[in-house]
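Missing here is one protein chain; the remaining ones are kept as they sit in the complex.
Naming follows writing order (A, B and C), and every chain is counted from residue 1.
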Amino acid sequence: MLKVGLLGAGRIAGVHATAISGNPGSTLVAISDINTAAAEKIAAQYGAEARSTDAILSDSTIDAVLIATSTDTHSDLIERATAASKAVLCEKPVDLSLARAQACQKAVAATGRPVMIGFNRRFDPNFATLKNAVDAGEIGRPELLSITSFDPAPPPVAYIKVSGGLFRDMMIHDFDMANFIMGAAPKTVTAVGSSIVDPDIGGAGDVDTAVVTLTYADGRIAVIKNSRRAVYGYDQRVELLGSEGLLQAQNMLENTVVKSTTQGVTGAKPTYFFLERYMPAYAAEWAAFVEAVNGGNAVPVTLDDGVAALAMAEAATLSVKTGNPVSLASVLE
Amino acid sequence: MLKVGLLGAGRIAGVHATAISGNPGSTLVAISDINTAAAEKIAAQYGAEARSTDAILSDSTIDAVLIATSTDTHSDLIERATAASKAVLCEKPVDLSLARAQACQKAVAATGRPVMIGFNRRFDPNFATLKNAVDAGEIGRPELLSITSFDPAPPPVAYIKVSGGLFRDMMIHDFDMANFIMGAAPKTVTAVGSSIVDPDIGGAGDVDTAVVTLTYADGRIAVIKNSRRAVYGYDQRVELLGSEGLLQAQNMLENTVVKSTTQGVTGAKPTYFFLERYMPAYAAEWAAFVEAVNGGNAVPVTLDDGVAALAMAEAATLSVKTGNPVSLASVLE
Amino acid sequence: MLKVGLLGAGRIAGVHATAISGNPGSTLVAISDINTAAAEKIAAQYGAEARSTDAILSDSTIDAVLIATSTDTHSDLIERATAASKAVLCEKPVDLSLARAQACQKAVAATGRPVMIGFNRRFDPNFATLKNAVDAGEIGRPELLSITSFDPAPPPVAYIKVSGGLFRDMMIHDFDMANFIMGAAPKTVTAVGSSIVDPDIGGAGDVDTAVVTLTYADGRIAVIKNSRRAVYGYDQRVELLGSEGLLQAQNMLENTVVKSTTQGVTGAKPTYFFLERYMPAYAAEWAAFVEAVNGGNAVPVTLDDGVAALAMAEAATLSVKTGNPVSLASVLE
Partner (left out) sequence: MLKVGLLGAGRIAGVHATAISGNPGSTLVAISDINTAAAEKIAAQYGAEARSTDAILSDSTIDAVLIATSTDTHSDLIERATAASKAVLCEKPVDLSLARAQACQKAVAATGRPVMIGFNRRFDPNFATLKNAVDAGEIGRPELLSITSFDPAPPPVAYIKVSGGLFRDMMIHDFDMANFIMGAAPKTVTAVGSSIVDPDIGGAGDVDTAVVTLTYADGRIAVIKNSRRAVYGYDQRVELLGSEGLLQAQNMLENTVVKSTTQGVTGAKPTYFFLERYMPAYAAEWAAFVEAVNGGNAVPVTLDDGVAALAMAEAATLSVKTGNPVSLASVLE
């Protein structure tokens, strides 16, 4: 039974608390947050204790921590937790700074402790099914990958300003999805972007609509499309053309009801946002972490994966600025 | 090259004229109608002559006639045309009177000439594909058939009064479809019906909404649903459950465009009515007739098929009146 | 906080235990089963006690019981629990005997306690959405209802023999669904059935494939199709034609992945059986019970609803035997 400390008590921490409690192989022992009331509320709900982060990290009976705090604390907490011999599952991104994330990567390597990065979409039943089909050779050799990832509505501009920008904050999930599906890092990253949804996002130095093209050493190509606004809901699709067919993971819909009238044939919208769409993915992600740690096996998404996605975000950010393709190697140097 | 005379110059005759002209194995020679202007117009369009029906039937150079006149003339014209050694394709139904149709059946049998009944839906690419899959054993042994057949809007009550009623006028297509898919006639026919769409249809002694259940000697079951009104368009679906799976032939849509907004995800309606939906079926029906007659083979839908469907309509009409199941044998006696 | 005793510790009881524990308005206090090991296992998992049924019913601190025992005990337990002032949620069917269920109905009425029958499908998000759309007038006046309900595989013949037959055991859900959607009981019930899936089911005096047609006093019609075997999974669809459109609740699929190859375009199967399909419905059903009982409101599915569905099953059973339509009134006399 994995004894778990939860760092952070915000909305996504609540999702993780449910997953930790619902998993027969783990138990939620303690939770910390600078907002102690929030920590106490989650603790009460799941029969855990609200403690300080220090108290959690120094408790040798706690086997693992789940880091669901703000992004700027991730690298520090990963380092402290692994130094304290905890297994770690940390929300994405590792850090907004590639250099800082790489330093964290080195520090963690020295401890030998497992650190899993919360790229929850790998555990979505639809994307996982697609990946399994690719690995089983069902469409032959992959050639051309397309990822569509639109949020239902843009966040406040105040959030945009501290987010690290669309590539580090939003498309980072899609960079990891490309790495997951393609099983390799790209050679070049070419990005275009604009702030056509909201000029204030442009005023804050960011884009809200972007297309990134990735090329691979063996000739494969991937393209990722992001928009901060799809009024019909969360649009999360993956499509892969291979030598023997096409795989598509389509949206989850709110329900299966279809209405035919003189106005046409109308079905439900996609589920609204990530909590609705990815709830099963969060549970599966945690189950995979517990299974790996309890079994002494490698975690399925590593800190290296987190750094790789961040490097692609860095390259895309640079590509939009310069207007030219950026080689991934140049960013990682 | 099959030389063809067309009897009738109404709307459906125009559809047939296009099919006859467009088929490389047939040529439209002459057309007749009591409305001579209508006959002349079609004749001009396709390089044929407007003649009297007598002139067409007595022209020994004409190989085949297509009968697209009003239902009450079908039996007579079939008998006269076969007596004149023509091959015949006649629009459904053979007759509103089962006894008259059976008499016609005997008369034709004596001539040995081929008579095909225009159950065009057998040649619809979707239903034909479904039938081929059944025959290929793709879903094992058929067990439960469902036919949904809704018109977009009811005809005028004046038409209803002379139509022979919903079972002879509308569901007769579905009776033939059941015979086509199941490859056997049913044992019993159980019908319920009401005039919920338009009470005036009830006032005229007919129903506008009906469900008919068919049982077969080997335990198979079929159910047919008819409504005179589906405001979203022509709803024509067939579904067959078998021991190893399910086959569904779904509606044809006006186009493939899908719109996602805050209101939902909306696609196009089904094609509006039989001309839009079954245009390819009419061409394929004619091609099958030409191929059979030119090749000296049996036509794929026979006068016997026409009589069989009419007997089922008779049984359904009786079942609605009596409120009890009717054995098909009792109707055919 | 509703204190709950769970009677029964079988598979479906486990589902209910999860729902009771997961609901913020209820807590699972005790569980009973003749298989005490099974009761103890569920009790341990959810922090409850394994007790005898008598002990649960006589514990005045327990507010409600959920009856998930075998069908032959339902009526007795409903009567005992309501006599002990408990609110009751009982799995369907109330009883295999209509007379016994009606006696239970009277006994319960004398206590004034709320008894909800577990027609979980009313709480399925898809069917609930369809019902809401009907009630909102989105397709005008309902005219023709179709319910398709196929199990993935037939149960053992030993089960068939004690099940009460397809109409009481399986189609009872669909009878209730018809009552739910149509908001009225039918006037006549006409059933046909056969044992084409497995002759041994026929040997046990039951059918495995059936079509039931319902007529309503106002001219509406409903048709229900049941099969004990759909090899592709649990097929649960509802379709309603109205004066201004059509509503369809389609199947839930295992995932959204679609594969296009030279063999066609293939998507996932429907979820396999009721546990997969209706898990959200069980949680919503319990939530509705808790909300009604805690709020002092009428429960949304009543014992009367359970008796009504059972009467339709009785009528259908009789109709198959006699080969004729059966008026519902004649069964209820």
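Here is the rule we use: a contact is a pair of C-beta atoms (placed from the backbone, for glycine too) under 8 Å apart; a residue touches a chain by one contact, two chains touch by 3 or more.
The model shown is predicted, which means the values in this text are computed figures rather than measured ones.
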### Summary
Not-displayed chain touches, in the whole complex, chains A, B, C
### Message
Looking at the full complex, which residue from B:85, B:250, B:297 or B:322 touches the chain that isn't shown here?
### Response
B:250
### Query
Of the residues listed, B:106, B:141, B:259 or B:321, which one is in contact with the missing chain?
B:259
## Note on the structure
Given A:83, A:196, A:318 or A:332, the correct residue touching the omitted chain is A:196
### Message
Which parts of chain B face the unshown chain closely enough to count as touching?
### Response
125-126, 129-130, 133, 138-139, 244-252, 254-262, 268
### Residue numbers in chain A that touch the chain omitted from display
141, 143-144, 146, 148, 150, 188, 190, 192-197, 209-211, 213, 215, 218-221, 223, 225, 227, 229-232, 235, 241, 243-246, 323-325
### Query
Considering the entire assembly, which residues of chain C contact the chain that has been omitted?
230-233, 235, 253, 260-270
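Quick note on the criterion: only the chains that are shown with their structure count from here on.
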### Query
Which chain is the middle one, judged by CA centres?
C
### Task
Please report how far chain A has to rotate so that its Cα atoms sit on those of chain B, a copy of the same sequence, as a value between 0 and 180° in steps of 5.
180
### Message
Counting only Cα atoms for the centres, state how far chain A is from chain C in Å.
### Response
40
#### Entry: Length of the line joining the C-alpha centres of chain A and chain B, rounded to whole Å
57
### Summary
Among all residues of chain B, those touching at least two other chains are 230-232, 235
